[in-house]
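Here the structure comes first, spelled out in structure tokens, and everything after it is commentary.
For this view, one protein chain was removed and the others were kept in their places.
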Amino acid sequence: MTTPAHPSDHTPSPAERPASSPLGVAAIGYAFMGKAHSNAWRNVASFFDVPAFEQKVLVGRDAAQVAEAAAKYGWAESATDWRSVLERDDIHIVDICAPGWMHAEIATAALAAGKHVLVEKPLANTIAEAEAMTAAAITARAQGVQSMIGFNYRRVPALALARELIAEGRLGTVRHVRAAYLQDWLSDAEAPMTWRLRKETAGSGALGDIASHAIDQVLFLLGDAVTEVSGRLHTFVDRRPGADGLEDVTVDDAAWATLTLASGAIASVEVSRMATGQKNSLKLEIYGDKGTILFDLEALNELGFLDATVPVREQGFRRILVNEPEHPYLEAWWPQGHIIGWEHTFTHQIRDFLTAVAAGEAPSPSFEEGLNVQHILAAVEESAAAKSSLIQLHANPIEGA
Amino acid sequence: MTTPAHPSDHTPSPAERPASSPLGVAAIGYAFMGKAHSNAWRNVASFFDVPAFEQKVLVGRDAAQVAEAAAKYGWAESATDWRSVLERDDIHIVDICAPGWMHAEIATAALAAGKHVLVEKPLANTIAEAEAMTAAAITARAQGVQSMIGFNYRRVPALALARELIAEGRLGTVRHVRAAYLQDWLSDAEAPMTWRLRKETAGSGALGDIASHAIDQVLFLLGDAVTEVSGRLHTFVDRRPGADGLEDVTVDDAAWATLTLASGAIASVEVSRMATGQKNSLKLEIYGDKGTILFDLEALNELGFLDATVPVREQGFRRILVNEPEHPYLEAWWPQGHIIGWEHTFTHQIRDFLTAVAAGEAPSPSFEEGLNVQHILAAVEESAAAKSSLIQLHANPIEGA
Amino acid sequence: MTTPAHPSDHTPSPAERPASSPLGVAAIGYAFMGKAHSNAWRNVASFFDVPAFEQKVLVGRDAAQVAEAAAKYGWAESATDWRSVLERDDIHIVDICAPGWMHAEIATAALAAGKHVLVEKPLANTIAEAEAMTAAAITARAQGVQSMIGFNYRRVPALALARELIAEGRLGTVRHVRAAYLQDWLSDAEAPMTWRLRKETAGSGALGDIASHAIDQVLFLLGDAVTEVSGRLHTFVDRRPGADGLEDVTVDDAAWATLTLASGAIASVEVSRMATGQKNSLKLEIYGDKGTILFDLEALNELGFLDATVPVREQGFRRILVNEPEHPYLEAWWPQGHIIGWEHTFTHQIRDFLTAVAAGEAPSPSFEEGLNVQHILAAVEESAAAKSSLIQLHANPIEGA
Partner (left out) sequence: MTTPAHPSDHTPSPAERPASSPLGVAAIGYAFMGKAHSNAWRNVASFFDVPAFEQKVLVGRDAAQVAEAAAKYGWAESATDWRSVLERDDIHIVDICAPGWMHAEIATAALAAGKHVLVEKPLANTIAEAEAMTAAAITARAQGVQSMIGFNYRRVPALALARELIAEGRLGTVRHVRAAYLQDWLSDAEAPMTWRLRKETAGSGALGDIASHAIDQVLFLLGDAVTEVSGRLHTFVDRRPGADGLEDVTVDDAAWATLTLASGAIASVEVSRMATGQKNSLKLEIYGDKGTILFDLEALNELGFLDATVPVREQGFRRILVNEPEHPYLEAWWPQGHIIGWEHTFTHQIRDFLTAVAAGEAPSPSFEEGLNVQHILAAVEESAAAKSSLIQLHANPIEGA
């Protein structure tokens, strides 16, 4: 891929727009993430009071397919050349749902063109790209051009509530964190080779794809920083059927890490694509000296909470059904107990992004936060590559007398 | 403590006993484990067909207290000198429930005296002691004197069932194992200092006490061996109130490890005494390519099982209530759905031990297996001490342009 | 309210429409149900292949409010007079989300005008109205004008799967059914009076509002018919604060019934608006001689299933996460484990309705089915009013000797 333009080549400023006119939005990509983001754009204004905007154009490589997707997903037009879209005066926001290896080039160009940018996670496939994007974002922000990375699980109402409870001190001193993200779509050793299993296209395997979410949640929930990392990676099935026979899988199937946090807490992170029966299970356990939080993404409307300050006789893990008007984001939806789905996290993300952009404020999480996660992932890889912590054991240590 | 007698000093043989007369049993220790073992001895013959035996004598240091305990727990007599008990011809079995630092001395002496020995886990506080005990056990076994280590969770019916299912191939190739043992009795930073928090008396903290159980389960369930270990230890609260002010906690509060297994599977192990709200939660997750097993000791009558060979449409985690006559050990208890408790695992342990002893067979798990777990724990400590896998992270990696 | 036009006054036929042009849709009502239906219309074509249609007009009483709602919810126009909308040639479908007491008048007029009709449950507030609507629907259907009642929970994927499993015989002979619908929004005795608590506006209380859903599910899942009913109603809080002081609550807070089914099975139904902590919990338990189904609407992505034909040793309730492409409706949504919400049941409902209408087939459930549920509810009321089954007990039956 081409080198991203250096951010200081140009002084960006927000695209001109009369204060009262709607924000024009372009989205790039119409696969899984493009579908999910489009759904959020199409619906956000039906539920939330958001600044006026228009779903202007959906961008993709295949003209016919992107035109069909645009029609289905609520976009006024489609286009195949993202560069020309960046030149349009009626586009103020670019939502990047293209694969990770394209993020840096598009994002830096969009920011340079004065477009506010939302980019899917992971920020980029390499640290170098992520650093370039972050530098571009910092430059642009100084000019009022905003940017954000799409860690959408920050907008799960139950997790937003968890963050509030922790920030209010309801867990006391947090010490022990357990984060796991378990899937099983590679459990079948005959599942075919894909771009996600090659290092050159995917960057890494479960690590970048799902450990990134788990690590971001640790940082988000605790408002803490990682100071030290130990990690391990493994590929359980190292050859898979490709178009022309077996091909090498060059990324990890599973990863394990422990993270030391600045506060003194320790977090374990464990992710796998081989956890048979676990479909999309991001499990979080936050243990403090005054309470505990539990969460599982497969039941995302629920939050487990134990308040250790009530008498021991009545302590227990509570299942809070996070569906009350009192809960984050929920006043917009349905009456209590009418649960929401995974896709709604994207709707909340667009709400927060639009609100910040219209207010001229920096939305969160920033590219710096995305880069920070990338550094942690890189440290896991570095630790894993060193293998320095592994102690060998030998069988039969005792001989009979 | 004194050095255990060298096992080759003496050729032990089972204490003389007419074939038809009952086995005489002595138990050493009457605290938590002594109470639990006594309960098992008192009840085992009411539920299972076991060889005839008699609860002869309970041994403890305090004459008055041990006499009271003996009366309460069903022992015919009490005694304060375990050495004299080993000299009695009417004692054929010695059940060691004394603290870990006493195991080696008593066990080697008992084996040398031709007594069959059951010893609580961990086998010993040091590798050297454990090796001496294991050598003694091997020598004794050759003479028909049996020995066993008390990993009682092997006798949880649900886990015995899990082992059967795995051995039958119901999980296919096991790849990913997650084992955690979470407690919270040290969650309060003001909880007082005890002998369990000093290295010289306890050997280690959560590692030896509860990671030993978790690791034994991994080995038991999979019938596998550990070849490589990476570990980490941490003490969250490093000073606690003692009799004369704050004292240093010299063992771990929590431990993390990954274990490479000979089969190629990888197991993570995570234990903590600071997991607020988790009371005695040994959680096991075994992921194979054909199925998955889940277990939690706090609901020990239940086994989670997912069979990935049924059509996807109807796959799901099953909660098997392990309370049917078809289940291990259950034919002896109550009708279906009338659940059993934690204590019953000891009853099953005594059943299996007595049956093997009477048959002249080696009961399982052996001291070798106990020593093997000790080696794994030692490797975790070694890896943790090296800290060689830790990668440091530095804040603020990006400066504004 | 005015008497609905007699259905035989007019011979309806589907509104003229060139085969290739889209179906024009009008929705009446923009409160809770109007919002939910609008959301479904706005999104159905983004996920499913459905016949072409256009969200033409949203109808409501307040001109300003309905205009705002139309803009928010994706309707091209708004209107305040539903009668004039029925006269429009470009409207082919009328979706009635107005309160129950308006259903009969609008539905019969719309059918008479040759419009396909979808009407929210309950079909009507009285049996007489429901019968008139059903007669109108039968007449219209003969002319190719379709109609359907909106029991949206039939489109919960887990319940659609449950029906499939039952129809395939996986439960064997179904005998015992337990259906409950528990909410708690009236648990607070100070909660204010509303139109839902007056018999003249609401018809009944928990009975019509939520027992209707529970009963429809029993019929839907089993494909069975009710032959006999016993019931009981109760109002726990019979006066509530109104605008001018306390007012009488004239509907039930809770209802209990047993239903004899034609197959010989017996279903219990229990509903309440006072079940503190239960937010929107429609619980279903279907017990057959070969298996069992469990469901709870608060976790609507999950289905409990026990297959009693597998060996007893491995029987247990499975939690099927109904989120696989193999499951009903799911191929349209997200990858496995990315759960959907309550609102999606309406999207599925519109999909099925549109598909049937375009194919010239009668969608299900029909008005006949809605009327059938009304008859069952009326029988519960009749049985409850009779109180003939109540046996009085007297205290202190035994005197001391």
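Letters A, B and C mark the chains in the order given here, with residues in each chain numbered from 1 onward.
Following the convention adopted for this analysis, a contact is a pair of C-beta atoms (placed from the backbone, for glycine too) under 8 Å apart; a residue touches a chain by one contact, two chains touch by 3 or more.
Since this is a predicted model, take the numbers as computed values, not measurements.
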item: Contacting the left-out chain in the complete assembly, out of C:S38, C:T134, C:N152 or C:N280; value: C:T134
item: Residue touching the undisplayed chain, where the options are C:S272, C:N301, C:N323 or C:T347; value: C:S272
item: Residue touching the undisplayed chain, where the options are B:A67, B:I127 or B:A299; value: B:A299
item: Contact residue for the chain not shown (choose from B:R61, B:R83 or B:H338); value: B:H338
item: Subunit B, residues in touch with the chain not shown (by the definition above); value: 32, 36, 38-39, 42-43, 45-46, 72-74, 183, 185, 278-281, 297-301, 321, 323, 334-344
item: Touch residues of subunit C, complete complex, unshown partner; value: 7-8, 131, 134-136, 138-139, 142, 173, 175-176, 178, 180, 184, 187-189, 225-232, 234, 236, 254, 256, 258, 260, 264, 266, 268, 270, 272, 274-278, 285, 287-292, 306, 308, 315-317, 368, 371-372, 375-376, 379, 382-383, 386, 388-393, 395, 397-398, 400-401
item: Interface residues of subunit A (partner: the chain not displayed); value: 161, 165, 303, 305-307, 311-321, 324, 326-327
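By definition in this document, only the chains that are shown with their structure count from here on.
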item: Chain whose mean Cα position lies farthest from subunit C; value: B
item: Chain occupying the most central position, where position means C-alpha average; value: A
item: Distance from the mean Cα position of subunit C to that of subunit A, given in whole angstrom; value: 37
item: Distance between chain centroids, defined by C-alpha means - subunit A, subunit B (Å); value: 41
item: Length of the line joining the C-alpha centres of subunit B and subunit C, rounded to whole Å; value: 55
item: In subunit C, residues with contacts to at least two other chains; value: 321
